[in-house]
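Handing you this structure, nothing more for now.
Of the protein chains in this complex, one is absent; all others appear in place.
So that you can tell them apart, the chains are marked A, B and C in the order they are listed, and the count of residues begins at 1 in each.
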């Protein structure tokens, strides 16, 4: 399915505005939204080996639950961006450019080392 | 800036593949990526009142830091979706439809109550 | 009730060993245990104003749920410390001494500023 970040943001905004939820959506609460949904994503893999974690994605019911958690995190990212005037597309592209400098290919290739230790 | 989720995903994939990072990007580690970046977003608002949290967004330097954290969370969402075959656009739209049933406008309007208690 | 960290750790260890759970309790998984339980604690306060958050603690049922989440976080801290040979009491006292240097009273008093900006 093809949608821009901007189109998805409109969908999120309409959902929230229809419920009159602007009043609850300060930056602090939306950041809490992001992390609590991120935790529900992570919880699927708790105490699972890497092999078991991968295998979970082959179970259609669990796969859908995981997709729902990814969607919940994205929802709050888009909502934050909409309310506080962040161009998330631009932010992502700029951040990847920064990361290209922090993780130059010749140094970072094949390594799981943090840039501060490269 | 106008990009689809798919276009942004290509950018993320190219960045990671150039560094040969597929080997580190299992679902469990990417979920850890999402939550640790979500925490860096939240940390900006720690011990700040709601008014102070809002005011932070008026400081261009802090605003850019916050945008970088939002971008980092999105980066790992896109990477997870790319590697494990999730259509994130479809997932978001489906999840909002589910939420419309859990939070019907006539019940949820103006309330910060969880759907289980509506 | 009066128990030392060491006595509580014995209780946690016995619970886990009776279930043969050492095999699942690597440091990474226990750190995931800590953060996912921390998220359940935080979720109680999501979209609640500071006043509402305080009021939740006056509801005995919710108070008990919150206490259970605090206990779950502590459980994984103790388990981590037991398996990987951390003296948590000593670690806490040492960390507070470090914090006394990072946050000297004359500078930090009445301020919610991070030490890097004091």
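Going forward, a residue touches a chain if its C-beta (ideal position, glycine included) is under 8 Å from a C-beta of that chain, and two chains touch if they have at least 3 such contacts.
All values reported here derive from a predicted model rather than from experimental measurement.
Considering the complete assembly, subunit C touches the hidden chain via residues 1-6, 8, 11-12, 15, 18-21, 23-24, 26-28, 31-32, 34-35, 38-39, 41-42, 44-45, 48, 50, 53-54, 56-57, 66-68, 70-75, 77, 80-81, 84-96, 98-100, 103, 105, 108-112.
One chain of the complex is left out; on subunit A, the residues touching it are 32, 35, 47-50, 52, 112. Where subunit B meets the chain that is not shown, the touching residues are 24-25, 29, 32-33, 35-36, 38-40, 42-43, 45-47.
Everything that follows uses one rule, which is that only the chains that are shown with their structure count from here on.
Where subunit A touches subunit C, the two copies mostly use the same residue numbers: shared numbers make up over half of all numbers in play. For subunit C, residues that reach two or more other chains under the stated contact definition are 32, 35, 47.
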